[in-house]
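Every protein chain except one is present and positioned as in the full complex.
Moving on to chain A:
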Amino acid sequence: MILHDLMSYELLRVIWWLLLGILLIGFALTDGFDMGVGALLPFVAKSDVERRIAINTVGPVWEGNQVWFIVGGAAIFAAWPPLYAVSFSGFYLAMFVILAALIVRPVAFKYRSKRDDPRWRSTWDWALFASGALPALLFGVAVGNVIQGVPFRFTDDLHTIYEGVWYMKFIGLLDPFSVLAGVVSLSMLVMHGSAWLTLKAEGIVQTRARAIGSVAALIAVGAYMVAGVWLAVGIEGFRIVGEYVTDGPSNPLHFEVARTSSWLVAYAERPWIAIAPVMGVLGGLLTFLGLRAGRELSTLLVSKFAIFGVISSVGLTMFPFIMPSSSDPQSSLTVWNSSSSHLTLFIMLVSIAIFMPLVLMYTAWVYKVLWGKVTETDVSENSHSVY
């Protein structure tokens, strides 16, 4: 096959770095509101009917939304195998917790309303709460760790070795900066969930969602700005030193990496990336205003805008680093040393170019069919077919 030579290896790597971001953002924008609704469930909905309204706003769509995460994971496997290998095994127990949440959630949705027993239902409601809130928090914690660097190194055979005892690999994740990052992601997704409930629910559920959501929006913006200041003064960055090629074999050991005073030097080198954090802050504030004013569709849109800004700011600031190593900087994973082969990246690009537009088209169609508010009558009249 010669077709793949049409695109340079370097270009394909940048495209796949962008696609990685798009898939993660796609996940946060869609499944993000499902997790937000889960985290909000005990607080916005008290009675069984209220709970069923809240659950059924995401009922028909959460399953498709979760696929963004699964495809994101598989795309990392296919396009960035070293990243997949290092991060999934390095964050082992944290991954297990996220996994447990993702296993409980589908089951909780499907099974919750299949028995009338209030204890049965309340158990699954708490499962929905935990399986929404925990991953929302842990994703942020993981990002916080990646920004600071993760303690791993490669052997000559490219086996990954993690430093430290096993429990520190889990508890050690919860350093203050990473917890702050967790607060950003949790409050951001709670904000997003509120925006969704504002659009899809009415009455008391909507009122409560708006009240909690506007507080969450302020926390998200505040915590995000504190994290920015912290990055400027308290956290070292990474950079590649010496001569290197951007289209060479994917082997981290072929690169030299050194620490820098701060990640934020990137903003001096490429000032245009400042647009991302501005989007994040501005979007968060607009969501706050939208929730207060009771705007529905436009609030959801600015909330998406905010999430897009926050997530892309992390990637743009760290570029070309994807997962730096704190204990052995030379092992750090970057866009230039941890991708799949030229051929695989090309084939995957062709398939994503064919299928992603199709996915977006039929997803849009499904949302259109399901357009409109979920009401008390919907839930009571279809009580044997809805969640």
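Methods note: a residue touches a chain if its C-beta (ideal position, glycine included) is under 8 Å from a C-beta of that chain, and two chains touch if they have at least 3 such contacts; residues count from 1.
The rule is simple: contacts and distances are computed from a predicted model.
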"Dinitrogenase iron-molybdenum cofactor biosynthesis", "Class E sortase", "Cytochrome bd-I ubiquinol oxidase subunit CydA" or "Sugar ABC transporter permease" - which is the UniProt name of the missing chain
"Cytochrome bd-I ubiquinol oxidase subunit CydA"
Hidden-chain contact residue, picked from the options A:V49, A:I235, A:I273 or A:V386:
A:V386
Chain A residues that touch the omitted chain in the full complex:
1, 59-64, 66-67, 70-71, 73-75, 77-79, 81-82, 84-89, 92-93, 95-96, 99-100, 102-107, 109-111, 114-115, 156-162, 165-166, 169, 248-251, 254, 340-341, 343-344, 347-348, 351-352, 355-356, 359, 362-363, 366, 369-370, 382, 384-386
